[in-house]
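The complex appears here without one of its protein chains, the remainder shown in place.
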Amino acid sequence: MALIENTEKVNYLNALREAIFEEFELNENFIAIGEDIGLLGGAFGVTDGLQARFGTDRVYDAPISEATIVGTACGLCLNGKRAMVEMQFIDFISCGFDQIVNMVATYHYRTAGEVSIPMVIRGPAGAYGGGALYHSQMNEAWFANSPGLKIVCPSTPADAKGLLKSALRDPNPVIFYEIKELYRKRQIEEPVERGDASLVPLGKAKVRREGSDVTIVTYGQNVYHCLDAANNLKAEGFEAEVIDLRTLVPLDKQTVIESMTKTNRLVVVNEAPRTCGFAGEVLANVAEEAFELLDAPPVRISRMDTPVPWAKPLEMHVLPSVESITEAALRTCRY
Amino acid sequence: MALIENTEKVNYLNALREAIFEEFELNENFIAIGEDIGLLGGAFGVTDGLQARFGTDRVYDAPISEATIVGTACGLCLNGKRAMVEMQFIDFISCGFDQIVNMVATYHYRTAGEVSIPMVIRGPAGAYGGGALYHSQMNEAWFANSPGLKIVCPSTPADAKGLLKSALRDPNPVIFYEIKELYRKRQIEEPVERGDASLVPLGKAKVRREGSDVTIVTYGQNVYHCLDAANNLKAEGFEAEVIDLRTLVPLDKQTVIESMTKTNRLVVVNEAPRTCGFAGEVLANVAEEAFELLDAPPVRISRMDTPVPWAKPLEMHVLPSVESITEAALRTCRY
Amino acid sequence: MAKTDPARTTKERQSKAEKGAADPLPASLTKSDYQELLLQLYLARYFDVRLIKEKKRGRLRGTLYSSHNQEAILVGSLFGLRPTDWISPIHRDMPAFFLKDMRAGWSNPNRSGMSIEEVCGQVWGKVGSPGRARDNWSHIGSTKHKIIHSTSMLAGTIPAACGVVLADRLDGKDSVALTFNGEGSTAQGVFHEAINFASVHKLPVVTIVENNQWAFGTPAHLEYALEDFARRADGYGIPGLIADGQDVIDVYEKVSEAVAWARSGKGPSIVECKSFRAYGHGDHDDDRAAKYRPKDEVKAGRSRDPIGIMKEKMIELGYLSQKEAEKYPVEGKGANDLTDEDFPKQVVEYLAKGVEFAIASPVPPPEEGAMWVFREVE
Partner (left out) sequence: MAKTDPARTTKERQSKAEKGAADPLPASLTKSDYQELLLQLYLARYFDVRLIKEKKRGRLRGTLYSSHNQEAILVGSLFGLRPTDWISPIHRDMPAFFLKDMRAGWSNPNRSGMSIEEVCGQVWGKVGSPGRARDNWSHIGSTKHKIIHSTSMLAGTIPAACGVVLADRLDGKDSVALTFNGEGSTAQGVFHEAINFASVHKLPVVTIVENNQWAFGTPAHLEYALEDFARRADGYGIPGLIADGQDVIDVYEKVSEAVAWARSGKGPSIVECKSFRAYGHGDHDDDRAAKYRPKDEVKAGRSRDPIGIMKEKMIELGYLSQKEAEKYPVEGKGANDLTDEDFPKQVVEYLAKGVEFAIASPVPPPEEGAMWVFREVE
């Protein structure tokens, strides 16, 4: 398998691709199913070459039937296979929603552990790219409120590979948010390991930047906004610690709370709608479990409670930005 | 219209029925569509007699097609009608999910206000009745994270009527959670007004019990658990203020925060899964906006992050109870 | 078994079905098969009658969706399956859980169907059921026995049925999946998606439509606009067969044909079994159903009892004497008019074992409510 000849620097998309190829190579029980993932190799090319390599018996170009794609994958998993489902855009997951939250998420629970569903549902997600309402969503909160699903969202190539490999090996269903704006982002290319050395465990957050004045918790592409904001803060004399959650369910509370013991201040940033979003979930956990560590009101910076609009000025207006994060963090530091 | 002869005491279900009949009488643009709502009068009888009164042109027994029921109702609303959609159980809303969050919720936004969708989607919700995984859900958080939807959940007959009337008159789509365990609950029967006098505005919480030691925020059937817990607290020397949100979106933060100025302590109770649930949303708002008012860690009491199991001991184990609420509130009071 | 192309013979079969009992009988069924089928019909009926009574006495939680008058569909369609085949029953198909692979011996511990103890454990909500009372009895299954667990969302298991047989096919196995659906459930989007998917990949999925004319309070003509639902199959270019759902032999024959078609790699099909719902939608609906359904319609719909029809066939074939036929005269009677004495002893005793087990089995301890949300990563 000669996926990427030069391992010096791998982009986010190829890192995902490597994860898939490696796991499909290791375990012949993996079946991929999704729209345009075979002949075309996926809308963005994440599965480019997968069908050529593993055949039409293991890589299916499905009809445009998200519910049935998920449900069929569920049946495959019931009968000894492992399934990787691609949503062409994570937004279309709404069309397979019932199958995910009611059929797949609960199967292990309903059967008192008789079976579990080793399925990864992955797809391009996130705004900031002019995708408008239906090609920009981060809808992870729907699934976070639906017990039985793990939720992952990597922000770097190494994490993309390592987390996807772990997700594919997990015995439980995982919703895997790929940030499409990062797919081919040059600046974040990095070397990634081959094989098991590349594994990144689910459920472990990563401190992206150390600091002692404020803890900024985030995930996905907001990680970069937060790192930029941290630079702004530095200029103002404050050191921000930036935590990339990487996995939302299960949530690594420990890393967040440990950070709070240093900083005593919390800002949570994500690009999903504010109300009942995952930023609020992080905030609520801290307020409940680390109340005494808080020296200032905890803050959420999320998308406004609007859809993602198309025109650039509108889109930027409703989304978190380096400026809005900087401002909130400064306010928190100066409280 | 002689719906209920004796207005002395009306149960929750008949209060809803009155609201529907009154509004359908007032405005001939109302169309009802749902499964078994016509000939049968609804699985629980909320629309009993509606088709007999208003005819098959206004009350449709639809095929078992939740997505198309919602979408058709959307089309009706686009063209001058107002729609009332019944989900036979709110759990089945998952099958119409895409139409709700992507088509209906966003229409006003997408058209820059050209049109709005005056639709109420209502249905029996809630656990504690042995309904198991698919007849017990409170899935309001999915919709709270989907901008463009109002969310309502009444706990008394008067609110059921008044809020449903307001929801039916609202120009926006409203998801209306009816608590089926309250439908025919004797103990909560009460007199309700006729006509406009019965209106209860959306977006206004109600203080169900005044108190100065702890604020317990809740909605739906947990209101009664919380009131019972408040009695337990009284026995321990604490006065709890119990706030029934009634409307979740838009959220009446003011009433909650005002209460906090007295109590400085917060417990939020709901029966939906904990992670990314609406209890966390309330908690996060208070932590952000009334941080200085908090003298103790705010607490959520929600369903564990599990589905609702069937067997009674299992169901009770995962749901909030008078005991678990009492205990949490006591801990908070004594902090 | 018919070797003809089912797709080409829908019309033919239809006219045959109208002739009903006059149909030539399939050669492959022996006298003892007939006796077994009749016994299974009794068992399914008795199971339902017993549950109705238990429910009335307040001994069971949950809703009972009676399969009374529809037993021939379950018995007939399951009779020709192999142990390696899959099924996905829905709310009205409780007997399917134990009827699956009954030919391997009712009490054979290795058969590919749930034991009566497990089924009763499920109904009574006890630990001694595969699901440990975590979901309602009618929404449950057993992967070990190749029974797909339905959620409550109608038609929601057809995609999974596609998946399990696809997995088998990839492993070189020729299993078939039977999915059971009410005629009302066919309106769900996923019904279409899954059958379309199965037709593209020629998956061995046979969709049984139990057409009992009503979906809760909604008559069939408000669910779809076809004279014969089986015609829906034409839109997918797959066979659509019609069976007389009151005639266990006809169901057996048509389903066997569809199963053979599927097993030979020709793909999915739909078998519409025409029947009639005897009672209300669920036991909570009996009183109202008496109002929303015209009395005449109900009378006519219940007039062709599958047990009576089977007896007639057997008498005609000399497999049953008139006297034997009169020994257990349950046909045409409602649950209230029947006692244990009205049923063959074997049937009563078989179920008794299950009930006894269920009653003795404990209710699950509260802590189990929090368990099995995720499988631990090894």
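Note that the chains take the letters A, B and C in the order they are written out, and that residue 1 is the start of every chain.
Keep in mind that, in the parts below, a contact is a pair of C-beta atoms (placed from the backbone, for glycine too) under 8 Å apart; a residue touches a chain by one contact, two chains touch by 3 or more.
Remember, predicted model here, so these are calculated numbers, not experimental data.
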{"item": "Visible contact partners (per top-of-document touch definition) of the missing chain", "value": "A, B, C"}
{"item": "Of C:122, C:142, C:188 or C:207, the one touching the omitted chain in the full complex", "value": "C:188"}
{"item": "Touch with the omitted chain, as defined above, among B:14, B:68, B:145 or B:247", "value": "B:68"}
{"item": "For subunit C, residues in touch with the removed chain", "value": "187-193, 196-197, 199-200, 202, 221-227, 231-238, 267"}
{"item": "Absent chain, residues of subunit B that touch it", "value": "31, 57, 62-63, 65, 67-81, 98-99, 102-103, 106-116, 147-148, 150, 170-172, 202"}
{"item": "Residue numbers in subunit A that touch the chain omitted from display", "value": "35-36, 38-41, 43, 61-65, 67-68, 88-89, 91-92, 94-95, 130-135, 304-306, 309-318"}
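One rule holds for everything that comes next: only the chains that are shown with their structure count from here on.
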{"item": "Most widely separated chain from subunit C, with each centre as the mean of CA atoms", "value": "A"}
{"item": "Central subunit by CA centre of mass proxy", "value": "B"}
{"item": "Inter-chain centre distance, subunit A versus subunit C - centres from mean C-alpha coordinates, in Å", "value": "43"}
{"item": "Separation of mean Cα positions, subunit C and subunit B [Å, integer]", "value": "38"}
{"item": "Cα-centroid distance, subunit A relative to subunit B, in whole angstrom", "value": "31"}
{"item": "Shared interface positions of subunit A, touching two or more other chains", "value": "98, 102, 106, 109-110, 147-148"}
{"item": "Touching two or more other chains - residue numbers and ranges from subunit C", "value": "132, 134-135, 139, 151-153, 189-190, 368, 373"}
